[in-house]
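In what follows, a structure is listed as structure tokens, so that the remarks can point back to it.
Yeah, one chain of the complex is gone here, protein chain that is, but the others are all in their spots.
As written, the chain order gives the labels A, B and C, with residue 1 at the start of each chain.
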């Protein structure tokens, strides 16, 4: 009953990188976290501890910083592609690389209605926007294939009306009442697969985000699944560079508080926002001619 | 060697409340977390478990929800004052109340460049802004005193230049080199005490925030302490309703990465953003004629 | 370019359940978090919002609580199997169920050297042990297949010597020095697949845990991959009910502090425990005749 090594990978997770570009007195910043994962001829290191095939995770981290200096960090997908290809192409023992990047957004600090004399200094002052996190996951394989999945996480949205839930299965454990008007709130995690590694990532991100928000807001929702599908569908109908969308949307329950013990009605105005448990809806929307995903989602 | 009961309080922490106001088809939301803490004639409950003087924490929670329906939630300070006074004035055994509220900001989902037919539905669709959290802490005592401290937390800001650090003490454990140009980043927690319980809280919050951001951006910083003081000073010089400002500002270190092993320079462009340890600067700025704070900060 | 629905599932995540068994005056507690996820005939709910095939997530939660009363919660795998089979067998529209459970351990509060008269009350007094979390993920499909993966997470272990790292690739971005003696620390996440749904789960858990700890402690480590493989191998060589082990082990770096500026040596005694970045090693060890996993790991 011999034991064998199965799929494996190793890398450096969560390298924190802030890249400043100094355009004269005007600065730009890029604030990202990079995680790399490599695989290849790794039998020896597992079986005997022979590290001859291992590019240390410390070196992977160094490479992230050196590439940030040499190539800059434009769109995170471009930077991830550079890194993934570098590891596979420069090391014969590395056959496959995955690079994941998270990006945090910053805004310039506004000069205000009555700018002070130092107002020009705002050119290098920033406040973190705290909106959603932008993400990507890039794979490059030694067969030459590069896959790119872009995404976002923690985009928290809420419709205060325009959402129903009724007509569901009733079994012996069902106590939920149907409702024609509820709060629908979720924290969207979306990932979308690009048809090729040459998408216009900057524009694409902004437009996909706009599709997701628009479809969430404009769909009169009979179920969160319906809203999820509408969001993915709008992305695919709008952005031809995208062939598949995966969404995970927790149903962040907002329960109307029963105020009748206090002689008060509650016409959907006062809610308890619950932490746990929560519904969790996961779904995929794709073109029927989407090419095989291979390792894109791994 | 008798043992006695010292200071104590009890209450309901982190009651999550979302209040929707339906102004015709246009909705407004207020998303807050309320924590109440009461004290008074509590010897018996500690010594014998006699609960006759105890207003249950469950009732405190119910009161939060009922008041949200009856009075609405305008500015969080106003809502906290209402609650704090209610507990003290309605229960003889409760001599003192503290009410703390956190508020999370939401923006309307924009209709976009090309609004769809359903665009009017955006009137009830929101996306969480993720910017800083607004806070307040209100005390009311049965002697009639109400104190109000407003605040914010997790306002993350960064200057990519305009910050130095030199001229410090050198002892046998000092290895830090002086620098004339560094990244200065922090997550501001600020609290400011009002002269009275009748401040214009909405305007005050916006303006204090503007002062904090402006002073952070415009101060050429020789030390984080200097920046902290400038921020508090600007608030006090601008807002007459505020008599004291307390600030806590972690120095979120951004270390330039040494790229010389790779034949690269690093003219303050590539940084490692460290998690721990971090500097922590705490300070108070106040008017020299500020009235006694009493329990305001407790 | 039609758009279609791909893989999807929905359920109730993180239902918190504490089950007390009262065995006369002696109580036993089981503290778990249950997450259910169902899939099946879900086209309509996504495409039109028709919920006729949907068993509400609220009902799933109710079922967890009702089953806890009716059947008790013995081993978490057994409870998950009961639930997964129930959903698929009771609802024609539900074709597949996944049930994940986390369990938190509690110890009895010890009576101490000098037990007080009330010492017998310790029979219902517990202190959370805070050791690792036990996990399981069970799938049941309407074709009759049940798969069971057991696991643990956050088992934090450290060897203060007996670990080396050298002989690795040197490229232009490598600055790491080889070491013959380092601290090796990790937080083990392990999952192991059972050959059948009828394993002796209680004994199995204890023994697998013992194998993991033993192999970690006894392996003189030339690389974390080698340690990982040894841990999986020992489980498979010891426990015949297990056919595959998957491990994820962050390399929680402990860097020796350079004390030479202070005239001190550091013979591997003083370490800085870093948060990020960290190495991350993931690997699979399995029997070469392990049956196909199908959906077991999804």
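A few notes on this one:
What we mean here is this: contacts are C-beta pairs under 8 Å (C-beta built on N, C-alpha and C of every residue); 3 or more make two chains touch, one makes a residue touch a chain.
In this text the structure is predicted, and so the values were computed from the model without any measurement.
Of the candidate positions A:202, A:276 or A:294, contact with the unshown chain belongs to A:276. Subunit C meets the missing chain through residues 16-22, 27, 29, 31, 62, 65-66, 68-70, 106, 109-110, 112, 116, 118-119, 121-122, 124-132, 154-162, 183, 210, 213-214, 216-218, 220, 254, 257, 259, 261-262, 264-275.
Subunit A residues in contact with the hidden partner, per the touch definition given at the top, are 172-173, 175, 261-262, 275-276.
Not every partner is drawn; the one left out touches subunit B at residues 1-16, 35, 37, 42, 45-59, 61-63, 66, 90-91, 93, 165-169, 171, 173-176, 221-226, 228-229, 232-233, 236-237, 244, 246, 250-251, 276-289.
By definition in this document, only the chains that are shown with their structure count from here on.
Among the remaining chains, C is positioned farthest from subunit B, on the basis of C-alpha centroids. Chain geometry summary: the mean Cα position of subunit B and that of subunit C are 37 Å apart.
Averaging Cα coordinates per chain places subunit A and subunit B 29 Å apart. Across the assembly, subunit B contributes residues 261-262, 275 that each touch 2 or more other chains.
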